[in-house]
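I have placed the structure first, in the form of structure tokens, so that the comments after it can refer back to it.
Here the complex is missing a single protein chain, while all its other protein chains stay put.
The block that comes next holds chain A.
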Amino acid sequence: MTWTEATFGRITLALTALGFALLLALGVAFVWLVQETRSYAAAVVATQQIRVAATDLLGVLQDAETGQRGYLLTRDPAYLAPFTDAESRYDEALRDLASQVTADGGRVGPQRELRIQVEAKMAEMRETVRLAQAGDQDAALAMVRGGRGKALMDEIRLLLNGVEERTLARQAGRSQSLQRTGGLLTWSAIAGLMVIGLVTLGTLRIARSYTRDLGAAQAALQRANASLEQRVQERTGSLMAANEEIQRFAYIVSHDLRAPLVNVMGFTQELETAIGTVREVVQRAESEAPQLVTQEVRDAVQEDIPEAIGFIRSSTNRMDRLIGAILALFREGRRRLTPEPVALQGLLEGISGSLQHQLDHAGAELRLQPPFPTLQTDRLAIEQILGNLLDNATKYLQPGRPGRILVRARREAGMHAIDVVDNGRGIATRDHARVFELFRRSGPQDQKGEGIGLAHTRALARRMGGDIRLASRLGEGSVFTLLLPDALPAPDPASNPNGAPQLEDQPA
């Protein structure tokens, strides 16, 4: 299984959140339990108070009964004191008990019943006391003997017992539920802690597996990198082989083209020597036997043959120069470029100086528009490029217009752009690409040249990590823009000293 970083993060977060939620729930539960225990303790107190209140009430009634009986026996008013005292207290005792029971959640019904019975008991006792005070001792005693007072008292005791029992039952219930919740809470605490433990373990495991996966991914990445490097090396190798192939091909072609050319040139020489001999014979014949020499013979020897030889010679010379140029280009393509700081200002001044004679002759003016940068590049190569561009600008002027050539430098897309601007004859749009091709030229062929300069210039610019661009209108002028990086690109492993001749179009 592979974890993505996002999945890992989400799961860890969820587990941590779950753990926290459990802890929070446990905390709340314990607070609740504490609260519950406190209210239980309060309830215990309340139970006790109910019992005390019940006992109080019973005590009040018993006091009253004792006073009543003492008075009835002795008729001594001193015995009446507990009775009158109880008479003033019983109502409060009843109220007290009722409020305690109600507060404890007891039933109201039995309390009402109790009040009725107590009032009845008190009324019965009050009646006997009143009869005795009025001197009707017998009636009072008869009332007591009637047993109603005892029956009421028994009923009251029963009711109080009931109150007490119910209170105790409620208490027992509370105690039981408290125990149950306590137990439940203990178990849930244990369960919660176990879950938290599991969450922690799970998170650790996920983290470990994630770390392992991360390590595996890194190893895989390293392997991929290594194999990529290998592939690059393989490709580079095959590129080098291809370059070598092109190199050898061009070498062989130019060499094998030269071999027959040597024959043509050599035998043309032979022919010329031979025709010299023939010409002498014809001249002798003309003076000695003029009838032998017809006009045709004369023309052949004096014009046709020398003319033919002349054309053969100029053509073969041209072909020899072209082949030589191809070879020179190949050799240039093999030259290793060595970077050094090159201040363009000084370089351009040098070129301008060497062109001065040519410029004066053509009536042209070259202006350098500073500032110029200092590049880390191959001095010879940039000198060749700018020399070629300025040479072209000087050569290809618009007839009847004094040549104005301007060189300036600027930045373009992170590169140095060096513009060579002229007001010369310009280049037709359809020839813009063609002028950079080998042996191709544009416009009137009134200047010497083999059509190599710009092809060579562009090949060099591209080798230096740059390029060359042309904007021109026929009859108005041209702008050649040389684009160069701040520094030469690192030597490409593919371009060894025997590397590819930079003749063909290559992706810039």
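Assume a contact is a pair of C-beta atoms (placed from the backbone, for glycine too) under 8 Å apart; a residue touches a chain by one contact, two chains touch by 3 or more; residues count from 1.
We adopt the following convention: contacts and distances are computed from a predicted model.
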{"item": "Among \"Ethanolamine ammonia-lyase small subunit\", \"Cytochrome c oxidase subunit 1\", \"Response regulator\" or \"Electron transfer flavoprotein subunit beta\", the UniProt name of the subunit that does not appear here", "value": "\"Response regulator\""}
{"item": "Contacting the left-out chain in the complete assembly, out of A:A6, A:A259 or A:A413", "value": "A:A259"}
{"item": "Options A:F267, A:F311 or A:F439, residue touching the unrepresented chain", "value": "A:F267"}
{"item": "Residue among A:L33, A:L239, A:L327 or A:A471 that touches the chain left out of view", "value": "A:L327"}
{"item": "Residue numbers in chain A that touch the chain omitted from display", "value": "251, 254-256, 258-263, 265-267, 270, 320, 327, 331"}
